[in-house]
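All protein chains of the complex are present and in place, except for one that has been dropped.
Now for chain A:
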Amino acid sequence: MDNRLYFVLGDLFSIIVIGGFIGLLSVAIVGTDWNMWVAMIVMMVVGMALALPAAFLFGYWFGAMEIMVPAMQAGMWSGMVVGMWHPMSALSLSQGALLGAVVGLVVLNIIWALNVALRGTRHFAGGAL
């Protein structure tokens, strides 16, 4: 995670908006009569696919892979969670957007935690991998 405020807020803003948008879209697309597993898979694919162009948009200001990777995960998980939830218990558009945004926020925090675990320097003695 980048500690500079501009990028912390940029990451949060981008991923919450993308998660919220995919959540809203999931409620708009999925019918309450859909099978929840079908809804989950359809919205997982749609969420991930739509998150890519959205990531390009936000990436203009905030970064490339650092936005793209969490955006696609947020899109995928928001689509899955809201898509599955809506057939079980009908959501309004605003509830879908809110749930999607929360999922996006959770995903971003998991990625930040993973980043702390993965970043750092490895030294190689003798050039071996």
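Everything that follows uses one rule, which is that a residue touches a chain if its C-beta (ideal position, glycine included) is under 8 Å from a C-beta of that chain, and two chains touch if they have at least 3 such contacts; residues count from 1.
The definition used in the following text is that contacts and distances are computed from a predicted model.
Undergrad: Missing chain's UniProt protein name, "Peptide/nickel transport system substrate-binding protein", "CN hydrolase domain-containing protein", "3-oxoacyl-[acyl-carrier-protein] synthase 2" or "Class I SAM-dependent methyltransferase"?
TA: "Class I SAM-dependent methyltransferase"
Undergrad: Considering the complete complex, identify which of A:40, A:54 or A:72 is in touch with the unshown chain.
TA: Going through A:40, A:54 or A:72 one by one, A:72 is the residue touching the chain not shown.
Undergrad: Using the definition of touch stated at the top, determine which of A:10, A:23, A:79 or A:100 touches the missing chain.
TA: A:10
Undergrad: Under the stated touch rule, tell me which residues of chain A contact the chain that is not displayed.
TA: 2, 7, 10, 48, 52, 58-69, 72-73, 76, 111, 114-115, 118-124, 126-129
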